[in-house]
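All protein chains of the complex are present and in place, except for one that has been dropped.
Going by the order they are written in, the chains are A and B; count residues from 1 in each one.
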Amino acid sequence: MGALRRARGKDSERVKLKAVHYINQFFAGFGGETAAGMGFGVVDGIKGPALGLNRLWNGEMEVAKVVYCGDNYVNEDANWETVKAGVRAVVEAEKPDVFIAGPAFNAGRYGVACAKVTDFVRAELGVPAVTGMWWENPAVPMYVKDNYIISTTETAVGMSRSLPKVAALALKLAKREPIGPARAEGYLPTGHRRNECSERTGAERTVQMLVDKLQGKPFVTEVPLRGFEKVPPAPPVKDITKTVIGLFTTGGLVPMGNPDKIKQAFAVSFGIYDIRGLAALKKGVYESIHGGYDTTAASNDPHRLVPLDVMRDLAAEGRIGGVADFFGATCGVGTNVETSKKMGQDLAQRYLAAGVQAAILTST
Amino acid sequence: MIDMTLTRRYYDVKDVKFGERCAFEGGVLTVSKEELRALTADLCKAVKRVDFDITVPGENARIIHVLDAIQPMVKVEGEGVQYSGFFSTPYTVGRGKTNLLRGFAVLESAALPWDQANASSGLLYPRDAIIELRGPYAEYTPFSKTRNLVILYELNEGKSSIEYDNDIRLIGLKVAQRLAELTRPLEPDGEETFSTAETDPALPGVVLVWQCQNQGPYSDTFLYGAPIDDMVPTILHPNEMLDGCVVSGNYVWPAFKVPTYLHVNHPLLLELYRRHGKDLNFRGVIFCRSHNPSNWHKQRCASFNVKLAQYLGASGLVMAWEGGGNACTDGMLTIQTAEKHGIRCSAITFEFGGPDGTEGKLLVDDVPEADAVCTGGSIEKPVHLEKVERAVGGETFRLNKESGGFFPPATEALDLTTNTQMYLGGNQCAYSRVFAQAY
Partner (left out) sequence: MGIPCVHVTAFTSIALDVGANRVVFGGDFTAPAGDPKLPPEREKAYRRKIIEKALEALQTAVPGPTLYTVDESKEG
């Protein structure tokens, strides 16, 4: 990975920083759609936006090699190993201080290509890397979490406005300088957030944001609203009289004393409790340990969380096939999404193994 | 309400020390333990005994088992008294003159019992609350910058949570009042007058919607001396809050509560006042409770909030709340309803996001209309507390009740996975400068 360390001494003796630049067939001068199937290659000399980058760096860094690949070729899974090998060879030969791809603006395939190659160089070749594209490029959600993606204009018409941001961040990465927050450096927020101290209190910023809003001035929310992964609904139960139903609660119902030591908040586990042969869940045998609500009502009658009494009645009447042998419980306060997904997958495996075909989840 | 004019008279406390008689001279506050014990003797029923300690700004120390923090003040002119409703008839306050000891707070510290009868039910037990007086976490609270008199409560066994809660509060208020009384014959170091009279009617009207916790003992808020159960949203003149009409009884989650000191010196309220007549007209506070039991109740409350905002002629609304995800839903519905009625909103709240911020959603609940949300910082970051020279309030931390309890020594270094044990860690009244920066 190492490029030569900067020598002290006169400018003329100092070793310049080096970059390798990745572009597509179009920016390499081979044509547009018709050339999108071409394979990986190295440009002869320096062409395309690399010329602009060199001018912007004003002698501090220069592009040592420009590489390219057809947008269709690089996006085909079968070709990816070949492309990686080509990039690897160039990077190992040149030992650049930074790797740059694009910018791709709103071009979807080019965006994905840039992001994919950038990610590979950063993660597997250990060279700092940066790319750039329009914030709505489909490549962004796929790669932004671990990569620097400069926020560019929507189309290449804005190249002269976008390239300087790419050049500046690339130079910082090459010099191994600490990289500042997204808004300061111009890259798309990766999702990483760090607690820091602002110059202004929360009160000052909250009122200022409202004043800006009321005055019609631009403002930027500090908390982006993220969506949840959409899970399509499972198909409905065909014959409920033959279906075994599982019960799960996030209300924190556990046997007295919380034998599995489930956490009352930010829980990382769920408990599985045998209810074979039990007609009811009694007060004093079960309790709720959830840390986010007054659990008195739930502990006084556990059926308010896990409705076993009604379920047994329904099973006895033949309205449902039966109740699963166990109920599951955790505490749903501050439980993070990744952990929750794993719990759900684990629970689903247990249900499948136990012949449980539907579930009722109760939450507080 | 142009006749609601209040002048706050500030008395700077330059030093606090113990002595034989309570006195305040030349900015030096002398505290007599004996006098204060005698003063509060008849209030000590569930409380066995009180002791006192003093902390100074930036000390190499921490305060633990913190419950409420109180602004010592005394009303010297105008109807009613400070903390109206406590030791007094609940006349409406907010007019006249009130003296404040500035740079000084009275803190309550007590190890409330964890036993079943008292504080077992899930939410309703006070988790250990930690105030750091130096280091990065000192930024969370004003109490690393104030001189504090910490009341250390020793409790009688076998009492109910309501009894402990009541005694602790009344003793704290009484002590704060007694010390503030010392300012009566003196001239203040500074003064500020608060009035919502409008100099420029063309400026947009703005209200603060302040939503407080109310879920049972230890998780409660008092308005003019009575808890706010089932309260329908109501209107307060900001001066009423300055004079202490809202008192906190909320100790359950240290990060998500607001002490009385900050209801009285509310950062958002004071900021709106600062800008009144400049770029907005501060029309009032809409005070409501959070943790409404279902979406049906929450929308009922949200709609009330918006109707009151409209009555006050507001075109802008600042939304803030105490509490966690449950309260967030209440707050978001108010924002949504307001925006649908053409009232623009901003809000502040803490965020989740996991240790590096990339995890899942940042907020428990949100609405598409919440497009102007300031971050109070992430509560899901690991906390490392350094070793300190002394811990005021107890010998050990009291952690992890639900898995049997963990009691490491209070002066030692401690690692926590989230900041929920840090007093004011959720930054819900927008006091601190901590925020989550996007990388």
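Assume contacts are C-beta pairs under 8 Å (C-beta built on N, C-alpha and C of every residue); 3 or more make two chains touch, one makes a residue touch a chain.
Keep in mind that this is a model prediction, so the values were computed, not measured.
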Touching the absent chain when the full complex is considered, from A:Glu60, A:Asp274 or A:Asp313: A:Asp313
Hidden-chain contact residue, picked from the options A:His21, A:Lys65 or A:Arg304: A:Arg304
Touch criterion as defined above, residue of B:Gly277, B:Gly325 or B:Pro355 at the omitted chain: B:Gly325
Of A:Pro235, A:Gly277 or A:Gly318, the one touching the omitted chain in the full complex: A:Pro235
Residue of B:Asp366, B:Glu380 or B:Glu402 in touch with the missing chain, whole complex considered: B:Asp366
Residues in chain B touching the chain absent from view: 293-296, 298, 325-326, 329, 332-333, 364-366
Absent-chain interface as seen on chain A, which is shown: 228-237, 240, 243, 245, 251, 293-298, 300-301, 303-307, 309-311, 313-314, 319-320, 345, 348, 351-352, 356-364
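One rule holds for everything that comes next: only the chains that are shown with their structure count from here on.
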Approximate Å spacing (C-alpha centroids) for the pair chain A, chain B: 36
Of chain A, residues touching chain B in the complex: 145, 179, 181-183, 189-207, 209-211, 213-215, 219, 221-228, 252, 258, 261-266, 287-296, 298-299, 333-334, 336-338
Residue ranges of chain B in contact with chain A within the complex: 120-124, 139, 204, 206, 215-216, 219, 253, 267-268, 270-272, 275, 279-280, 315-318, 320, 324-326, 344-349, 351-354, 356-363, 366, 368, 370-381, 401-404, 417-418, 420, 427, 429-439
